[in-house]
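A single protein chain has been removed from this complex, and every other one stays in its place.
The chains carry the letters A, B and C, assigned in the order they are written, with residues numbered from 1 in each.
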């Protein structure tokens, strides 16, 4: 029996592969990504994180029981109390000041993804929100693991090694596992055709928006 | 095979009966309800209609396809373009001016029901909203039909006969049928236990809030 | 120059006094409140806290900057990570098990208040949400301080002394101060008549709903 997420991923296989094996991440692995592309990505990612935190606030609002509420609270706190500060420090290493982060103009692909997630979260129920968040949360973990197994990987003197290790690390993998569990709490066999169709559309759209996000990084635009 | 609504009603049988056979509606049928109680009810119902219209605006926002969007639009227009004016005219017959309607202070049971419906609509998906609306929309139609079949019914010189006939009439019954269809678009067998539990809770709470609404009418408070 | 909250309170003076000097709290102070009334209140308050947590999740979603986001996150965590556990322990002292708390049926006044707060939060902006939350957050702090100054106060052998001291204590007063600051971040002189009217209505309704909440405690209903 497939889980819900396995089903969604199998229905969006070509896009999922395009996203998780995108040129942007390949160039992270072999260290050839131009620095200014990565810096552009880091700045957009700062804004992304803030809207992701808001999405978990929405998840807290949409919770129907203490389990869901505690999970949403943990994710929100994780970003607001920990990740944002780590991101600011990491950007500092790359010569990007907090002021620069705060004055970054959101790119259109960034807006498209974050606003899509929040709209799904508002219009649908908690599951729709969780599925819209899934390609990001699960994808990053999968990408990092995949990159570590590729022949073109170069970790030595690779300025992006820290990024890869972060997302392949235990701490992040546990975050991904927790989100996977939240999504798969619903049995695939218990979803009717129309409901499943909506979820496939959401997973597909979010995956395509992730492809656009990497492309934005590559195009520095 | 039961429909979703049949299942929900059967799970909340005692409350459903308390609501649909409440002393308030029995006294409408035999004409013994004190006029000031009915007038109190009419004033609260004006505010209720406005929030119900807002709930259908929310349903439009939550729609995933044109069918759902057209249905929500029809319900919203039905209230804003037709029902509110009819209600104002009907209140005028009872000596209640539009100004009085607009200056009515919302009673707590009124707030409880309308805000509960909107909260379910925000926090859940369209189905949750439709189920929260169901006890009102379907209940009124059922109550009017039930009253017409009761031995204690007195239509002659009953000041409330018009009210009963309105909700027993074809036009209203079609509104109720359309809402029933919208709710039952989901097959009962396609809902898992947790999802169904949430819907039972919603239907139960909305039914209890309808009981409180009648009681408010009876208590004029 | 008045602050926004001073203005709102002055516009709702009679209701504010009814709420903050309600028989329920007077009977807490002199220790005459029947135990089962307080126990009823404690059970309802558990459900109340969960919905209040959800409202702060909504506040996180509605935040426009990091300051607002961190504030909402702190309030949400405060409830989910700390207050709920303290409440469960406190209820245990009163012989109420966690299972009883979880199986409590929400009373209508409880639903009316919590759903009203969330509806204001959804329909308005963050300020509307904060003002809807204010009578509760600020009122409890003020009530506790007021009770401590009353001639009818009896702390010795008063089973409710712990409750009064909790809300009069530094920790809670700081929570109230933080919320006051968040509300007053907007200058009263910068709000136009229509905007201010909406906020007065919200503060007034929330205060009346608090009166109904105390009354529910007194009536054990």
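Here is the rule we go by: contacts are C-beta pairs under 8 Å (C-beta built on N, C-alpha and C of every residue); 3 or more make two chains touch, one makes a residue touch a chain.
Predicted model, so just to flag it, every value in this text is computed and none were measured.
Residue in contact with the omitted chain (choice from B:8, B:37, B:72 or B:186): B:72. Check A:80, A:96 or A:122 against the missing chain and you find that the one touching it is A:122.
Listed residues B:25, B:118, B:147 or B:205: the one in touch with the omitted chain is B:118. Contact with the omitted chain, checked across A:88, A:112, A:178 or A:218, is made by A:112.
Only one residue from C:124, C:141 or C:217 touches the chain missing from this view: C:124. The set of subunit A residues touching the chain not shown comprises 54, 106, 108-109, 111-112, 115-116, 118-119, 122-123, 205, 208-209, 212. With the whole complex as reference, residues 50, 53-63, 66, 69-70, 72-73, 76-77, 80-81, 84, 118 of subunit B touch the missing chain. The chain not displayed touches subunit C at residues 61-62, 64, 122-125, 128, 185-187, 190-192, 194-195, 198.
Convention: only the chains that are shown with their structure count from here on.
Averaging the CA coordinates per chain and comparing them to the mean over all protein CA atoms picks out C as nearest. Rotation relating subunit B to subunit C, from a C-alpha superposition: 180°, rounded in steps of 5.
Subunit A and subunit C have centres, each the mean of its CA atoms, that are 37 Å apart. One finds 31 Å separating the Cα centroids of subunit B and subunit C. Inter-chain centre distance (subunit A to subunit B, centres taken as mean C-alpha positions): 43 Å.
Taken residue by residue, subunit C touches two or more other chains at 54, 118, whereas all remaining positions touch fewer.
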